[in-house]
Structure formats: structure tokens, C-alpha cells
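Structure record follows, encoded as C-alpha cells.
Excluded from the complex is one protein chain; the other protein chains are retained at their positions.
Moving on to chain A:
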């Protein structure tokens, strides 16, 4: 099996929480929270530095499209290194890393280059994917906080078919451009691609029944899980713990000083969004909400 799983999600859908739980599966000490790779933006699929280092070029001299064209090559090559990070002609063997495979976070929609290749490199770059989804009505206020948007701007962004992260043309960020598309299209792109199997996990189910949701997701990436370890890892990464941790020492993925772990509550949209905002999100994303099991509050009205 290709020794990698993508952990894909639209931003603010619980990707980081998932990775923290995984990082804590291997933690020996019961009391401390292992943050593992979660605080390391370098380990995102779109990180610029590993891309430059693998391909020995300056991505800062390439356009976004030129970088995208090189990403399949890069993502496949990532799996062709020995334990010292030296390039090898043959692919990395599974179990050569501590976890036995890589779990790589990505906010990239599953998109294709003009020549038909998937930007993320297809089945040679990952064996499978976990797609984390969350109620878009809860994403909107969280995204607004994360990006410094008003809630209405966040709703517009979530409805923009051309939306991207790090996609500006006048500055260079630590990440390469990530094409997001709109919230519905993002999720559809992953659910409907046929290159690799995808397991969908809902943020709400992670909150409701974390043991069952995590066990199923980890099993989908071929990972056997010790129930007791998983229980401890989930306990260690409770939202209150993460919120407190961020208060004390900050969190690397926070955007321009804003809070990363904000509320983490499901259904909070009921007191954070106006009626009009709720309607707008539901109208924009009715079909995908329905597909993912999110019930519209104003369904009868459209």
C-alpha cells in the first residue's frame, strides 16, 4: 500500500484536532499533550519549503500554475526517500516511519492539471484519504474569526468557486496556492474522485462518538488501533485542553495572531448567525448539506 493518507478538509473542519489525536496515540506519557506534527505547517501538502528542497528550485520564481504543474512529481517523490531524507529510486516501504505511514494534512480540493493529472499525484502519492467535513453553518463563524473576515465575507468566500488559500499574486507565503473552490465543490471533489478510496468523517460525529469515529477512520487508512491508547489520546486532546494550551503558549497555525481553537461547539451557529445568513448558506449548499446529513433549518422556504 502507498504509505500515505491524505487528511483533507475544508478549513476549520477539525483537521488539526484529528491530527492531534493521532499524534497522541503514540505518546508514552499519560499526562502531557503531544502536539506532534500538528503545529508544523511544513507537514502540510502545500508547504513551500519541502517542495523547494525536493525539486531543488525556488518556487518563488514560479507562478501558481507552474507550481501546481510540478506538484504531482513532488508528491510522488516525497515517498521516495530513505529514513535520512536521501532520495531513492524505489518508493519508500510502508512502516519505514514510526507511524508506518504518513498522514498529510491538506486543504487542497482534489483538482486536475490541464493534462488530466491530479494535482495531488493520484494513487502513487497516497493510498487513501480521510475527508473531514463539518456543518457549513458552524464553519462560517469559525472561518470568519480565522481569516479576519466578517461572517458575511466568510459566507461569500465559502460560496466562491475560485476561492483559494495563499493564492495572491503580490506576495509569497510559506504555503503554495491551495485551490479550495466553494465548500460544496471542495467536498464533492474528494468524494467523487476515483483515484483513491476516501473515508468521510463528520466533525459532529467526532464530538458525539469520538471512539467510533476515530476507529473507523484509522481502520480506513489500514491502521490497527489499540482501544485504550485511543481513549487516552482523545481525553488528552479535549477541546478545553487545546483551548487552554493555546491561551498559554499560542498555536502555530493561528492566522495573524487570531485565536485558532475558538469554540469547537457544534450547532453554535444558532446563536452566531442571523436568519438571513443561515438561509444564504443553506441555499448555496443545499445539495451537499443533504448529502452529508446536515439538515437545513429553512428547507421549506426554498
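Rule of thumb we're sticking to: a contact is a pair of C-beta atoms (placed from the backbone, for glycine too) under 8 Å apart; a residue touches a chain by one contact, two chains touch by 3 or more; residues count from 1.
The rule is simple: contacts and distances are computed from a predicted model.
Peer 1: Which of "Molybdopterin synthase catalytic subunit", "Putative ABC transport system permease protein", "ABC transporter ATP-binding protein" or "Hpr(Ser) kinase/phosphatase" is the UniProt protein name of the chain not shown?
Peer 2: The UniProt record for the chain left out of view names it "Hpr(Ser) kinase/phosphatase".
Peer 1: Looking at the full complex, which residue from A:43, A:57 or A:225 touches the chain that isn't shown here?
Peer 2: Per the contact definition at the top, the residue touching the missing chain is A:57.
Peer 1: Write down which of A:84, A:150 or A:227 is the residue touching the left-out chain.
Peer 2: Of the candidates A:84, A:150 or A:227, A:84 is in touch with the missing chain.
Peer 1: Touching the absent chain: which residues on chain A qualify?
Peer 2: Chain A touches the chain not shown through residues 39, 48-49, 52-63, 66, 69-70, 73-74, 76-77, 80, 84-87, 89, 169-175, 246, 249-254, 256-258.
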